[in-house]
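Dumping the structure here so I can ask a few things about it.
Note that one protein chain is taken out, while the other chains of the complex remain in position.
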Amino acid sequence: MATEAKRVTDIGPPHYEKFLHPLIKENYGKWEFHETLAPGVLAHTGPNGTIYSVRMSSPRLVSSNFLRMVCDLADKYADGYFRFTSRNNVEFLLANKDNIEPLKKEIGEKGFLVGGTNNAISNVVHTQGWVHCHSAATDASGLVKAVMDELAEYFTTEKLPAKLRVAVACCLNMCGAVHASDIAILGLHRTPPRIDHETLPNLCEIPTTVASCPNNAIRPTSVEGKTTVKVDEDKCMYCGNCFTVCPAMPMADPLNDGVSIWVGGKISNARTEPKFTKLAVPFIPNNPPRWPEVTSKVKEIVEVYAANAKPFERVGEWIERIGWEKFFDLTGIEFTKYHLDDFRHAGTTYRRSIHNRY
Amino acid sequence: MATEAKRVTDIGPPHYEKFLHPLIKENYGKWEFHETLAPGVLAHTGPNGTIYSVRMSSPRLVSSNFLRMVCDLADKYADGYFRFTSRNNVEFLLANKDNIEPLKKEIGEKGFLVGGTNNAISNVVHTQGWVHCHSAATDASGLVKAVMDELAEYFTTEKLPAKLRVAVACCLNMCGAVHASDIAILGLHRTPPRIDHETLPNLCEIPTTVASCPNNAIRPTSVEGKTTVKVDEDKCMYCGNCFTVCPAMPMADPLNDGVSIWVGGKISNARTEPKFTKLAVPFIPNNPPRWPEVTSKVKEIVEVYAANAKPFERVGEWIERIGWEKFFDLTGIEFTKYHLDDFRHAGTTYRRSIHNRY
Amino acid sequence: MADDLKIPLLEELEKGPWPSFVSDIKSVADRKPMAADLLRQLEKSYEDKRGYWKHGGLVGVMGYGGGVIGRYSALPEDFPGVSHFHTVRVNQPSGWFYTTDALREIVDIWDEHGSGLFNMHGSTGDMVLLGTRTEELEPTFRALTEKGWDLGGSGSDMRTPSCCVGPARCQNACYDTMDMTYQLTQNYQDELHRPMFNYKFKMKMSGCPNDCTAAIARSDMAVIGIWKDDIKVNQEEFAKYLDDGFNVQEFVVEKCPTRCITVEGKEINIDNSNCVKCMHCINRMPKALAVGDDKGFAINIGAKAPIVEGALFGSVIVPFMKIEDGDYEELYDFIDRMWEFWDEHGTARERIGEFIERVSLATFLEGIEMEPSPKMVKAPRDNPYIFYEEYFAEEDEGEGEGEE
Partner (left out) sequence: MADDLKIPLLEELEKGPWPSFVSDIKSVADRKPMAADLLRQLEKSYEDKRGYWKHGGLVGVMGYGGGVIGRYSALPEDFPGVSHFHTVRVNQPSGWFYTTDALREIVDIWDEHGSGLFNMHGSTGDMVLLGTRTEELEPTFRALTEKGWDLGGSGSDMRTPSCCVGPARCQNACYDTMDMTYQLTQNYQDELHRPMFNYKFKMKMSGCPNDCTAAIARSDMAVIGIWKDDIKVNQEEFAKYLDDGFNVQEFVVEKCPTRCITVEGKEINIDNSNCVKCMHCINRMPKALAVGDDKGFAINIGAKAPIVEGALFGSVIVPFMKIEDGDYEELYDFIDRMWEFWDEHGTARERIGEFIERVSLATFLEGIEMEPSPKMVKAPRDNPYIFYEEYFAEEDEGEGEGEE
């Protein structure tokens, strides 16, 4: 117990200043403008000089080997300074312009890509999946890898009409940006929770479990003399909230779990207000390791967008210009009753005008 | 009972063809274009000639004397043909262009106005008020007269930026177009229904009465041994739906009934989709016979609109261009908590972006 | 009689440029005690700032459930002329067209049997004969039917359909609003006169998206004209607008909601695949532009005022339909299916718009056997709460689709 005295808590993160390149400190808050030198290479200029950022892809789920390699590169080319972006790319921060090309070369040799800036697909914001989460209806890392293998050329170039943000989440909790992405891939369950009447009475508080259901599908019941719950299957919309609250109501169902595709969300306020992502493909069964039906559908959407949108038009802005019907036509995706909203504010999504394209 | 044999029912309205001017019959469905010759005077041309429509104001609540006068004018100038518009104006249908001016002159002499076309205020769509309805929180005909006395010049000219549609309704039932008008005046109650516990048990079905409340403010209760209802005053939003269902729950309250003003609704699909009217002034007490506070506020809104909107911009389109904050600034109307929606889809009205004018 | 009217407050409303309903009512008050007492009771309302009408009772004409609104004064002793003051809703002709002969007949009937006062017209579209006694209702009805007129709707029935002037005087009409209104009214006489629905059901026919009857805001069924092909362009006339100095760029091009218009030299070019049929360019340049040839209508269902769940505009249920050779069967069939489903699953005082919101559009479409279309929504759902109906069962071994 000798060490206990030394135990410190609540110190918070280290102060960021320790980690800033001297050139950044000098220009801190005084930057004047930025330029793009090449896909993945940005130059930010302030009164005290220019810092060069070289952006490298990362699978996000990484090992200590990967991080050591990043450190080695940063030491070699960036005076030991680097950062990660809000989309999990690595950014090497270079004071010396001459280091750009050698760094890019070495990144390439190590099997990584430089890009993700401007009118490109950047890294995919994603979640834990079968790698770590009990809630997952699909894997996340595998889906990202499979999809980005198809779309890598749009990471290393800037030939899309605008930024294109892809997100993957493995269940409806949507730990990430699924609800506001240009294209989102969402794992989902399609069957109600199965109830383990053996363990439920001990594991879960009945009122909390009942209250967890947004659609009032859960009712208390009694099985073999013990109070447990039952689910009105007609009311269950497979959200999994009950499982989050009560472990005895698992959702996983290999036959029926799978993936949906969503389009047209955005976050920035540029031009149009932030938009939610809307349903495109309601369901594709899980088909690991490469989910070919998902990757080809996503790729198709990207290609149709690339071919049809105008410059600086995000996916959602493009669809709104041409109309949703045209989007379904162009991508060959079937419009079904599942696309019609039936949740809380469904009525606000019905078309209440005569504005329509014929 | 002799006449009973002759009693006919379900014959429906007469066939409209009987009432069409011969020139209209000849051009029926073949019209090519129309022109405006003067405010209130339209010329529609088809392959078989031109028909001239002269539009005359009407208070809508009219007597047999008024209608006989209209018939006389139609006989004299319009071969006995005329119609009413969807906003309750009279339209004389003239084959002879030369009759236009004499007709206009005689209309003027009789104290009526010609106008209401194109970028004008047309007649006010309104309701029964204290003239006939048990539900009214204000009078309708009187408000219309008082308001239109102030705005008559905008009926006889076309100098507004666009069409301006005004509506008046005397209670939340909104028998008319209040919820989709450029400017609307709405009578409202501000206190919960009073309950006549004597008559209620005989007059009203308790479950129906309880169910009538959109906000679940009504509960069954017992008063002196009889089942009646009580109202949770904190939940009551004075909608009057209970009174419609149960006469023993009157709403009228001279001290607290009054008028609200709403702006920015529209119906046509021209340019923008139809829009609901939004709250401008939450409450002005009834001040008959001329409601001066109401008329001056409405007039002020119209003048500010006239001075600031661009051509062909309806009130709602103008406000959306300049922003609601500017509208409140320009009109000097105070923005209060009452303007913040708190009904069903209130959350959809909150500003969920950074788009804002500073 | 009018001499002892004593209505100083109301007389304030005789001043000013706008026609005065007070002066007009006064003009018949001499010969119509009902009109005089109406003014007197209204004067008292103006003094006291409240109405004096009692909740309507059940009055009407034999065999009809609708068409009459019962009304009684709350102060019958003070104002005996309006102790009864029921209104009679007379079904107006399509487009509110009249001849002087026809209208005079009605005026005579009402001068004889009622107050001699009217609403021309009521907000739903009826000719409203304003105020009479219970015992005059049946005679009024007989006199009206003799001249070829019938009553309109009230209560939980189909309400009197109404329409814009349409093909009778408008180049924009994409279908025959006048005829449709007449046919629908005749076809559904029973539904109009005998309230059997969950609640009222209104129909309004507008010939084009300008929607001059406010159908999309005020009718459970809004039939609004539309075309599918290209806007018709007369380039010569278009050039004249330019030559006349009309600011096409600012007033038309920049106001097109989908910016699908371009002007090159003196030619106008419209990307019709992206035109949403808003009418604005046609409205501004009626000599140069006109609706297309492949005309018909959209049907938007569910508009209503706020009571009780909030106001609704009608939402697209039929994106496009057309009447060919005067055959309305497809439309009747659609209406019948809709009513049947609403009738069976709706609740009392639930308008069809609120019903659809409650059961969901998908359920409604299934119930009336229609296919979903992106034309029916602003956008697909953004929440992931999808009720999947097909799923695999264990015994399928992942092959076929299971039963629900």
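Here are some notes:
Read from first to last, the chains carry the letters A, B and C; within each, the first residue is number 1.
Here is the rule we go by: contacts are C-beta pairs under 8 Å (C-beta built on N, C-alpha and C of every residue); 3 or more make two chains touch, one makes a residue touch a chain.
Keep in mind it's a predicted model, so treat the numbers as computed, not measured.
When the full complex is examined, the chain removed from view is found to touch A, B, C.
Annotation: of B:Ala177, B:Val210 or B:Ala280, B:Ala280 touches the absent chain (contact as defined above).
Contact between chain A and the unshown chain involves residues 3, 7-16, 18-20, 24, 28-29, 31-35, 44, 46, 51, 53, 57-68, 70-72, 74-75, 80-86, 88, 93, 111-113, 125, 127-136, 139, 141-142, 144-146, 148-149, 152, 155, 172-180, 208, 212, 214, 239-241, 243-245, 247, 252-254, 257, 267-272, 274, 276, 286, 288-290, 311-312, 343-345. Counting the whole complex, the residues of chain B in touch with the unshown chain are 172, 174, 179, 186, 188, 190-191, 214-215, 237-239, 255-256, 260, 262, 264-265, 276-280, 282-283, 321-328, 335-344, 346-347, 349-358.
Interface residues of chain C facing the missing partner chain: 254, 259, 306, 310-311, 382-385.
By definition in this document, only the chains that are shown with their structure count from here on.
Remark: among chain pairs A-C and B-C, B-C carries the greater number of C-beta contacts.
For the pair chain A and chain C, the distance between mean C-alpha positions equals 48 Å.
Chain B and chain C have CA centres that are 13 Å apart.
Among the residues of chain B, those in touch with two or more other chains are 269, 274, 345.
Each of residues 209, 211, 216, 257, 276-278, 313 in chain C touches at least two other chains.
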